[in-house]
Every structure is written in C-alpha cells, then in structure tokens.
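Data block below; observations after.
Of the protein chains in this complex, all but one are displayed in their positions.
As written, the chain order gives the labels A and B, with residue 1 at the start of each chain.
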Amino acid sequence: MAEDARKRVLVVDDAGLVRLYYREALESAGYEVDEALNGLEALEKLLLAPADLVVVDVNMPQMDGFTFLKTLRRQAPPLCAIPALVISTEAGPQDLAAAQAAGANFYLVKPVRQAVLAEYVALMCGAGA
Amino acid sequence: MVNEAGETDEEFRRLCDFLYRRTGMLFSDSKRYFVQRRIADRMAATGSSSFASYFSRLRSDVDGEIERFINAFTVNETYFYREDHQFRCLSNDLLTRRLNSKLPGAPIRIWSAPCATGEEPYSIAIWLLENWPQVDAYDVEIIGSDIDTAVLEAARAGQYGRRALMRLPAELVEKYFVQTGPESWRIIDELRESVRFTPVNLSVPGETKGHGVFDVIFCRNVLIYFDPASRRVAAENLFENLAPGGYLCLGHTESMSRISPLFEVRRYADAIVYQKPGGRADG
Partner (left out) sequence: MPLIRTTSSKPTEPPAPSRAGLTSGSSEERWTAARAAGGSAQNVAALGVALTQEQDPRVREAIFTSLALINTDESVEAVLPHLRSDDAQVRAAALDALRAMPERTAGHLPALFADADGDVRLLACELCRTLPLAEMHAMLGVLLANEHEANVCAAAVDVLADCGGEEILPALAQCARRFISDPFLTFSIKIASQRIASQRPDRGE
C-alpha cells in the first residue's frame, strides 16, 4: 500500500517561523510538508523527490523566488509542471506580472491567514489527504 | 512526536536549520534517524540532560561542539569505495557527458581534494578500471591533493589496514593490493603510479590555479568545516579549476545551496552533482 498518500507541499522561505506557520496550516489540512531555506535547496529537494505543490517566498538568499521558479520551469517533467504559489510582501501589478512571467500560478500578499493558505493550496493541487 | 533524544519534530528541524546555516550541511529525510542518533550520542557525551540545553551548547559552539558534531558524521570514515554511488554516477553519467565536450587526445582529469590518505583517488582509479568500459581508450589523470603533507606521504606509500578495505570485494583486494602484513595491504605499484599527489590549500584564493582544469572534482566533507568566508573562497577555487561543463561532487550531507550560487545543480540516477556552466548543454 502507498506509504503516504498525502499530497506533498514544499515550503520555501528563509525564515524558520514563516515555514513553521505554513507547516502548521498545511499539516492540519492533511498535507505532508517539507521545507527549504532558499531556492537552491528547494531545487535540490525537488530533484530528489518531486512535490505536488511549492509555496515560495520571493526574497531569499542564494536564489530568490523568481529565479527559483524560472529554473524550476526549465527542468524536466514532473518538476517543470509543479504548481507554484508565490507569497510576497509586494502588492503592485508589476510584481504580480513578474511572478506570472517567472512561472507562478497564484500569488498571495503577506500576511496570509493560515486558513487562506490552506484554501489556496487545496484549490491548486487538491485536498490534503 | 518525540524523537530519539527526547526532542520534538520542531526542535529537530531547528537544529538542522542551524547546522545548515552554519555549515551548509543538509540532511535529507532518509538521514533523519541517523542524525537523531548523533544528537543522542552528543547529548550523552556532553552530559546534556535536555535537548534544549544541548542545542544551546551547540549554538554557542561550547568547546567546539559544532566541529565535534560534524565529526560524528565524517570521522574515521575514510575507506575505499566510500559513497560509491558517486563513482557510479561518474562512470555512468558524468564521463560520457564530458567526453562529448573534449577535444580528441585531451586527457580526462579528475581531482580528489582533499584526498587525505589516498583512499578516494585510488578508489576512483579502481572503480574506473572495473566499471568504465572505455578506461583503456582514454588518458585519465587522477590527482589527489591535501593541505596535510603527512597524509600525502601516506597516500603515496599506499598502505592500508583492514578497516579501510572493508567495502572492497575480496577479488578487488586480491587484484589491486599486496598483503604486507597480517593487517596491512599496499596498493600495487602500477596503480600507485596512476595517481599523483600534491599539496594544496583550498581556502586560499587562487592557490589552486597551478593544478589546471578538471573534468570532475571530488571535494567531499571538507567545506562543512570551513567558516563562511573560507567556504566561498574554496567554492570559487573549485569553480575556477573546473572545465566549462565540468562536475563537482560534494559529500553526502553537503549542499552548495548554502555555500555559493556559482554552480548549477544536476540530478542523475545515482547522485546529485554540481556543474559549472558552459561547455555543451547538458540534459
């Protein structure tokens, strides 16, 4: 039997408390959650084990969110098709456009309520369990 | 959920985070139990009665605890065919791709740095002889380098004890070693002549230049010991010493992601490796 039938979400943000906040939100909604501190680490983790969705912050060291997304979209399947939810402090139309151009599927502006995050994730990749 | 050393999942993640920020060590899920056991070992060794107090000690690097913790993963682990999945990746994936980029007659150059007492470069040589069908068709230069000249002398001498050979099948020991005592074996002369040993300090800018450019570099389990500035210098040295399109292999708990954005990450069947951009486009 499948060891873990839960959907897997990779949360990418350089702040540990942000990752914890999203983790709590998503684990209570039934998702399996993995974390990465920056875009490079996220890419490595996905290369080892693809996720069903990636939640990514824009501002991170070593590889920022947009660079990560562009790199992700250049990978072989299934990585290139992983739905991506970008979370940013910026709310301007140009920021949204930049996210879209980088390959984001959805965009949320901080602060994000845990319930809202779980709703968007369910919308994007299906229910947790 | 309480783990091996009495820590919660969250506490465990925080410790991993801290180590990652400080050393670049990255633990995959499959390593989890192993890491937790090491935490338990270190708690016992330091007399820490709670995870919180051990973590506090680690964070403040009391008595060099960070290095002691790292050593728990890497100490006494130099032996032949260590992490041989990377050698498999070398013969199955990396060399084929490098051959596409090379000029006819140009040798394949492989660097093991640091090489310590030589197990790694000799392992590479043995592996290629045993597993790479084209080993006779190309010139292969294997260089082992280290900052410690005493270990280089030992590497040139090529004498090893039983423990270093424990992962080698008996027929390989038979083929490539001469037993020189009840507990010692020496690499056969022809193999010793296949590897050149040189001194080098990876953390000095530009110091590695004279070694030329390599197709593949193995730099395993040393970057984690460097401070952040030295790590960047070492990463830049390694970058400089790679041919465009050349590959870098780090140790099993290491990731370039905390160290430097210079390289591109590549996943092959047997390993994750780092590539210097340029050369022909890679798959």
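One rule holds for everything that comes next: contacts are C-beta pairs under 8 Å (C-beta built on N, C-alpha and C of every residue); 3 or more make two chains touch, one makes a residue touch a chain.
Just so we're clear, the structure is a prediction, and the values are computed from it rather than from any experiment.
Looking at the complete complex, one finds that the omitted chain is in touch with A, B. Of the listed positions A:16, A:50 or A:83, the one in contact with the omitted chain in the full complex is A:16.
Touching the omitted chain from chain A are residues 15-18, 20-21, 58-67, 89, 110-114.
The chain not shown here touches chain B at positions 14, 18, 47-50, 52-53, 56, 59, 106-107, 109, 125, 128-129, 135-136, 138-142, 188, 190-191, 193-194, 196, 205-206, 209-213, 227-229, 232-233, 236, 239-241, 243, 260-262.
Quick note on the criterion: only the chains that are shown with their structure count from here on.
Averaging Cα coordinates per chain places chain A and chain B 31 Å apart. The touching residues of chain A, when paired with chain B in their complex, are 16, 20, 34-35, 37-38, 40-41, 43-45, 47-49, 62-63, 76. Taken in their complex, chain B has these residues touching chain A: 10, 13-14, 17, 20-21, 26, 28-29, 255-258, 260-261, 265, 267, 272, 283.
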